[in-house]
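Only one protein chain is missing; all other protein chains are in place.
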Amino acid sequence: MTVAWFGTFWDVYSNLVLSVGTNALLALSIWLTLACGMLSIANAAFMAIGAYASALLTLNFGWPFPVALAAGMAAPALMAFLIGRPTLRLSGVYLAMATLAFGEVVRIVLLNTDRVTGGALGLNGIPQLTRWWHVALALAVTLAVLWRMRRSRIGRAFEAIKEDETAAGLMGIDVAGYKMLAFVLGAAIAGLAGALNAHLTFFIGPGEYGFDRAVEILTMAILGGIGSLTGPVVGAVILTLLPELLRALQNFRLVFNGLILVLIVLFLPRGIWDTERLRRWAGIVRRQA
Amino acid sequence: MKRNTLAHSLFALISATALAATAHAADIKIGVAEALSGGAAQYGISIRHGFELAADEINAAGGVNGNKLQLIIEDDQGKKEEAINVFKKLIFQDQVLMVFGPTLSNSAQAADPIAQAAKTVAFGTSNTADGITSIGDYVFRNSVTEADVLPETLRVAVKHAHIRKVAVMYGNDDVFTKSGYDNFVKALEHAKIPVTTTETFAKGDVDFKAQLTKIKATHPDAIVLSALLAEGAPIMVQARQLGITVPFIGGNGMNSVKVFDLAKGASDGLYVGSPWSASNESPENVKFIKAFEAKFKTQPDQFAAQSYDGMHIMVQALKTIKLGGNLAAERSALRDALPSVKWTGATGAFQFHRATDKAGKPAGYDAQQTAIVSVTKDGKFVIEK
Amino acid sequence: MGRHRTAAGVSTPLLRLDGLSRHFGGLMVLQDVNLEIPRGGIFGLIGPNGAGKTTVFNLITGLLAPTSGRIEFEHHSLSGCSPHRITRLGIARTFQNIRLFREMSLLENVMVGLHAKLGYRTHDLILATGHFRRDERAARERARELLSWVRLDHKLSDRADNLSYGDQRKLELARALASNPKLLLLDEPVAGMNSGEKDALMSDVRRISERGYTIFMIEHDMRFVMGLCQDIAVLNFGRIIARGAPDAIRVNAEVIEAYLGREDDDAAPDGAPGAAA
Partner (left out) sequence: MLAQQLVNALSLGCVYALFALGFTLIFGVLGVINLSHGAVFMVGAYAAEQAVSHLGLPLWGALIVAFAFSGVLGLVIDLLVLRPLRARNAPHLIPMIATIGVGIILTNAIQGIFGAQNIRFPEQLVSNRTISVEGIDVTALELGIILLSFMLMALLLLALKKTQLGRALRAIAESPRAAYLLGINVEGLFYLTSFVAAGLGGIAGVLIGLYSNALFPLMGKSMLEKGIAVIILGGMGDMRGALIGGLFLGLAEVLSVAYVGSSMRDAVAFGLLFLILLIRPRGLFGTLMERKV
């Protein structure tokens, strides 16, 4: 009975559940740069590079999936490394705009290299190789690595850079190096999400990786809160499920999507998963108990 | 919007009463997955209207062998992930007999494999990209690809407008217009018509004069335009403003009476080829247009005509199979019955022809129809032979 | 005076500024500054506001590049070195306008200072090897110890921005010490403190110096400087105008002139060397 119920549930919602996983990876990828105080919105582009690199390898050359996944991480990481040196000198809004422009350039290049990428028609017939445990494992490993990093000198360096770049440099922290690390690692995680997603949905096209996706990734992280690793994951879960939950609203559904985003920014400035607030609430509950 | 919901609930109420009256009749659940929000909603909503009109007509005439059609309509937002989710919901949760949609070819590339794996018919009425029906033998469409109509459009245009060389313009970031372009190129090569220059534009562009100025300098005899109306109409207006008087040869995307409004004063001289034309006075088409205008207070377009016909085509197959019992058996029976359907509707005479997959093995089914070529003149489509 | 280079012999200086100049646009903030700071002891740099003192620190720590001249630290030229390299060579500093990591705890602040001392590698970190855990534990212990030096070890997990002003200065000092610097630069360490806090810090700094750290401080508070430093240089309008022991500086005519000649100087009444004497 339960098994049958789960079977139907999984038939209907497997894709949604796995989308939650890949979106969580994306949110974590932008969390990395945000943790360093950088607003880089090139993650949609890195996701595209990862998706195309891996899909081309499995589709055209029949490479094994794990190798294609590795390539899907390596390609955006390499790209991030190449553009990182000049780009990461910028800060604040300027960095955001430069990465935005980079994202547009990537999308247009994908459109224009149609011999390889299929242009606007995209790549279709990508083998569906992603299993649920691939996504689970990828998310678990990513979370474990980031969790460790956070509680090590790297995490402290990130936070120090976020708070005061100059002071961080004078603590002996290689500011440019750590920014690059966050940027490249974020690109690799975004690429992984892209590669997993591409092998889940049979099809990828350049339109999926534009400005909207970049904003969506950022929104997930901010919505959940970037004070912890749980925040981005929570944000990804909510933003992925929200459209399903709001189905009844029909034409005005996305209006509520936007409204929720505004309300959270206004009333939950540290995101939904605000550790301090949660601790406070827990304290109140304990006192009342 | 509000009126629609009201109409919906009224319809539900009426069908519920009808259901109570005829005790033995069961509803046949038909899934409809179209883009009802987002940028593609303008096509999705038109498509939904076509389905609703056809289903109402069929139900009013007593349904299919006494069974009423029940449409379960879901919004895929024009996104591939949503299309997958919606297909899964319709197939596994709502247990529909078959699914119409999705609106966009990209979504179809992602969602149709789901239907194929579940051995459920996926019937596209608006997907024109190559390769969709290669996905498998449960994938059908009655939307003609440009490959089928463009040679005819070119032939007629060349004959009437004395075309020796053309310039090409297309939207390169959209599947519909890009695949239209690919087929134009093939058709032009086949007809041995030289291309003076090829220009592109992107969705949301407001200015096309740079491209048009370049085109003007190459002195083509016509401009081949693979565009959707949103950009196609402004392109025609701006071309006329630059003193370009040569005719346009458009794809499916331009085949809409809205062109007379959106390109008012500059809408003459556009050749379009499509199985459906607003000016086609066949009795089926006249009836369709009349009924559509009465029901929705707006003029139909090609998307509505194709979905309208799609529903009728499906119902022809449905009539021949035995319902009741095993859903899986019903689904595959429907699939087996569909390929032999022949139907004459708003888009004229229709039949399927088999498509092949990448390896050349038989796969799904494409439309086989003859194109009607018409040219715009004084706010009307005039059919040319 | 600074102009005369020390003859080879006695002891090689820890830090040497050689003909250092820095211009901002047309403004010459530092001109031909020559200074040698010996190993050990507490060295002071004083001068009226706007004399260019903080610029000297910014040049030493690599935040600014000199327009001309060179800086040598233990025979290494620092020109072109990025701040983090300079820190790793053994120079640490505090700031005039405290720059703590405000959202981090005290312990974390000091542990950031220990950054370069942690030798584990990425795979140690990911696999949480013994090396990683040992290093982290040692760092935590060391941070606790440094905080106890400045008597803040009872507030380890407080957030830095919850500290009082005086405690923030002490935390910054502990954080600077974390890199175990050969040279510690203090930029106005008692600015904004009350006299009780000043006295306490004075003994803290003295104890730190006794542990063998070389200290180079900029300070306005003459009682503090004169009480701590063995050797003082005076900067005015970007030039070194005097150098010597506190008693000699106190009576140096040029120095008194420099302070008294600037009426707009808010630090003048009690900041002038004479007043503090």
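The chains carry the letters A, B and C, assigned in the order they are written, with residues numbered from 1 in each.
Keep this in mind: contacts are C-beta pairs under 8 Å (C-beta built on N, C-alpha and C of every residue); 3 or more make two chains touch, one makes a residue touch a chain.
Since this is a predicted model, take the numbers as computed values, not measurements.
Seen in the complete assembly, the chain not on display touches A, B. Of the candidate positions A:V145, A:L261 or A:L278, contact with the unshown chain belongs to A:L261. Set against the missing chain, the residues B:V185, B:L262 or B:I383 yield one that touches it, B:L262.
Of the candidate positions B:R164, B:H190 or B:K209, contact with the unshown chain belongs to B:K209. Across A:L111, A:A138, A:A160 or A:I173, the residue that sits in touch with the chain not pictured is A:L111.
Of the candidate positions B:T200, B:T347 or B:T376, contact with the hidden chain is made by B:T200. By the touch rule set out above, chain B reaches the unshown chain at residues 1, 37-42, 45, 172, 199-207, 209-211, 213-214, 216-217, 229-230, 233-234, 237, 241-243, 258, 261-265. Listed for chain A, the residues touching the missing chain in the whole complex are 39, 86-87, 89-90, 92-94, 96-98, 100-102, 104-105, 108-109, 111-112, 211, 215, 218-219, 222, 251-255, 257-262, 265-266, 269.
FYI, only the chains that are shown with their structure count from here on.
Taken as a contact graph, with one node per protein chain and an edge wherever two chains touch, the assembly forms an open path, each chain linked only to its neighbours along a line.
Most remote chain with respect to chain A, judged by CA-atom centres, is C.
The chain occupying the central position, as judged from C-alpha centroids, is A.
Inter-chain centre distance (chain A to chain B, centres taken as mean C-alpha positions): 35 Å. Inter-chain spacing, taken between the CA centroids of chain B and chain C, is 75 Å. Among all residues of chain A, none touch two or more other chains.
Multi-chain contact residues of chain C, defined as those touching 2 or more other chains: none present.
Listed in rising order, the residues of chain A touching chain C in the complex are 144-145, 148-149, 152-154, 156-157, 159-160, 163-164, 166-176.
Here chain B touches chain A in the complex through residues 1, 5, 36-38, 41, 74-75, 77, 79-82, 84-85, 88-89, 91-93, 105-106, 109-110, 113, 129-131, 134-135, 171-175, 177-179, 358, going by the rule given at the top. The touching residues of chain A, when paired with chain B in their complex, are 8, 11-16, 19, 111-112, 114, 119-122, 124-125, 128, 201-203, 205-208, 243-244, 247, 250-251, 253-254.
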